[in-house]
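Apart from one protein chain that is not included, each protein chain of the complex appears where it belongs.
Our next item is subunit A:
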Amino acid sequence: MTSVMHEDGPRGAAGMKRNGNASMRRLIAEGAKGPIGLVAALVVLIVVFSFLNPRFASIENLQNVLFQVSVPLILVVGATLVIQMGSIDLSVEGIMGAAGMAWILLSPNTRTMIDLGMWAWLIALGLGLSLGLMTGVIYAKLKVPSFVVSLGTWYVGLGIAILLYGNNSLPSLTSDALARWPTGLTLGLPHSFWLAAGVLLFGLLISNYTNLGRGLMAIGNNEPIARTSGMPVNVYKIGAFAIAGLLGGLAGILATMQLGSGSTDIGFGQLFVGIPAAVIGGTALGGGEGGMTRSALGVFLLIILNNGLVLAGVDPDYQSGVFGLILLIAIIAVAWPERGRLKVAK
C-alpha cells in the first residue's frame, strides 16, 4: 500500500528485480520516472528557447508564463484527483462558463448594477461545487460512466452560462482593482499564479495526507479491493468530482478576471490542456498512478512550449505541427525508461 500511496506512484518494481547492469538502468529509470525526467525535458526546452530568443529567459516572460499557467494549473489539480481514481471529468469548460458568468454578473460590471462582493465568489464557487457534486452523485450512485455524466454536466454548465448571459451585451468588469488583481505582483510573481500555487498545495495535501487522496489512488488501482476493505468508495468518488467542480468554478472566475469580461466560452480549449497535462505528467488514464507535482509540470511543459514557439518566431503555418512534434519527442524521452510498465499500451 505504501507504494500506492506515494505521490509518484509505485516505485520499487522496475529497479529492484533486475541484476547485472541493473543498477545503472535503475538509476535512469528512477530518475525519469519521477519528476526529474519531466524537469529535464523542461530545462532542455528553456535552454533551447532562450538561445533562440534571449527575451524568453527574461523576468517579464517568466511573469507572463506564470500568468498563463495559472488557470490550467488550478484545473489540473481537480483533473488529477479524478483521473487517479480511473475516471474522467469532461465538464470543466461548462463549469468555468457558468461560474465565470455568475461571478461577473454579481461583481461590479457594465451589465448589472449588482456588487455582492464576497457573496459573488461564494455563489459562483457554490455553482461549480454543485455541478461537480451532481456529476459525482450520478456517477457514483447511478453507476453511469463518468465520461458520459461529465459530458452532460459540461452542457448543463454551458446552458446555465447562456441563460445568465441572455441576449444582452458582454459584461465587463468595472472595478479596476478586480481587473488588475491577476497581473498584480507579490514578491515578483503574479497574483493569479500565487492563487494557483495555493490550489496546487491544497491538491498536494489532499493527495498525500488525507484518506480521500489515498482512497482515490486505491480506487484507481483496484476498486473491488478498495470496496471490500471497507473504504467509503462512493463518498470518495463524489468528493473528487466535487473538488474538481469547485476548482473549475475558481478557474472560471480567474479566467474572467484575466480577460476583464465575461464570456460563456471562457473555458474554451481548457479541457485539452488539463487532461493532456495530467497524462503527460504520468497520471495514467487507467487510474492508480501519477501525482500533483507531475501534472503541474505537464501544464508548464505545454504552456512553455507554446510561449517559446511564439517567441522563437515559428511561422504560424508550422506552429501546430512543430508543437505536436516537440511534445511527442519530449513525452517519448520522459516515458522511454518505463515503457514496459505503462498501463495504456493499446
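Criterion: contacts are C-beta pairs under 8 Å (C-beta built on N, C-alpha and C of every residue); 3 or more make two chains touch, one makes a residue touch a chain; residues count from 1.
Operating definition for what follows: contacts and distances are computed from a predicted model.
*Asks:* There's a gap in the complex where one chain should be. From "Transcriptional regulatory protein CusR", "Germination protein", "SusC/RagA family TonB-linked outer membrane protein" or "Ribose transport system substrate-binding protein", what does UniProt name that chain?
*Replies:* "Ribose transport system substrate-binding protein"
*Asks:* Among A:Ala40, A:Leu122 or A:Leu170, which residue is in touch with the absent chain?
*Replies:* Within the whole complex, the residue contacting the unshown chain is A:Leu170.
*Asks:* If the hidden chain were put back, which of A:Thr135, A:Ser207, A:Asn221 or A:Ser263 would touch it?
*Replies:* Spelled out, the listed residue whose C-beta touches the missing chain is A:Ser263.
*Asks:* Touching the hidden chain in the full complex, which residues of subunit A are there? Just list them.
*Replies:* 53, 55, 58, 60-61, 64, 67-68, 110, 158, 161-162, 165, 167, 169-170, 172, 179-180, 182-183, 255, 258-261, 263-266, 268-269, 306-307, 310-311, 313, 316-317
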